[in-house]
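Omission of a single protein chain aside, the complex is shown with its protein chains in their original locations.
Let's turn to subunit A:
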């Protein structure tokens, strides 16, 4: 019993992390048609912010976490302003190359000005505890991660449904020009999308750092790859799809870890991607891909 609960929570917490990351990619993609590969470097910015706090001898985890999230949001907003706004009207390839470029530049900045080696961060110690709920021992990280993600998803849903700006973000994924014709400033819509994306990256950063315990310039690479896969599985551009894809990926990963014999342990990812490929044969555009439908309907 305890084993099953632990594995389910394991799957949920992995899935939650992927869902946070995938949502961050999806919200930007939905309005810009841009896969922001620099998302991973936003996560790294959060990680290095934690290092900065540690070097200032600030160890209060609340302050460290808030600082990391704020730094990620600021970084995301800044990227929109300086890198993506100038290419907003350009074709998708230009946007994609810009994202790659930004990603590489940031990684090299970390390499040059911080360090190529991993730097340990110890301030998230409370995510290392094991807590007991109803007689079952669980890792605090997994409980926090799952709960945080659920709260964030609900908050995001409320924002997207209950506020004018939220409605504009959803509408812009279909017809940005028409959103402008309602008088909403395009820059506000882009800014809020990147701000949310940064927030999601910052939160994911906390959990990634808690797992890894250290930050290096390539911290964001694997998480963004997973997020990308989650988006593809769920349907690129669909926010519910990103969440679904994230949790599905988490579940498949844990299932593979549990079910594969020890001797195949190193091949988990290969099996995971095989299952992803099978899902894509079944639904080539992803499970919840947004229907391609614009305006006119007779």
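Heads up, the rule we're going with is that a residue touches a chain if its C-beta (ideal position, glycine included) is under 8 Å from a C-beta of that chain, and two chains touch if they have at least 3 such contacts; residues count from 1.
Assume contacts and distances are computed from a predicted model.
Q: What protein name does the UniProt record of the undisplayed chain give, "Anti-sigma regulatory factor", "LIV-I protein F", "GTP-binding protein" or "Dissimilatory-type sulfite reductase subunit alpha"?
A: Not shown, but named in UniProt as "LIV-I protein F".
Q: In the whole complex, not just what's shown, which of A:36, A:173 or A:197 touches the removed chain?
A: Checking each option in A:36, A:173 or A:197, the one touching the absent chain turns out to be A:173.
Q: Write down which of A:60, A:108 or A:182 is the residue touching the left-out chain.
A: A:182
Q: Can you list, in ascending order, the subunit A residues touching the missing chain?
A: Residues touching the hidden chain, for subunit A, are 161, 164, 167-168, 170-171, 173-175, 177-186, 290-291, 293-298.
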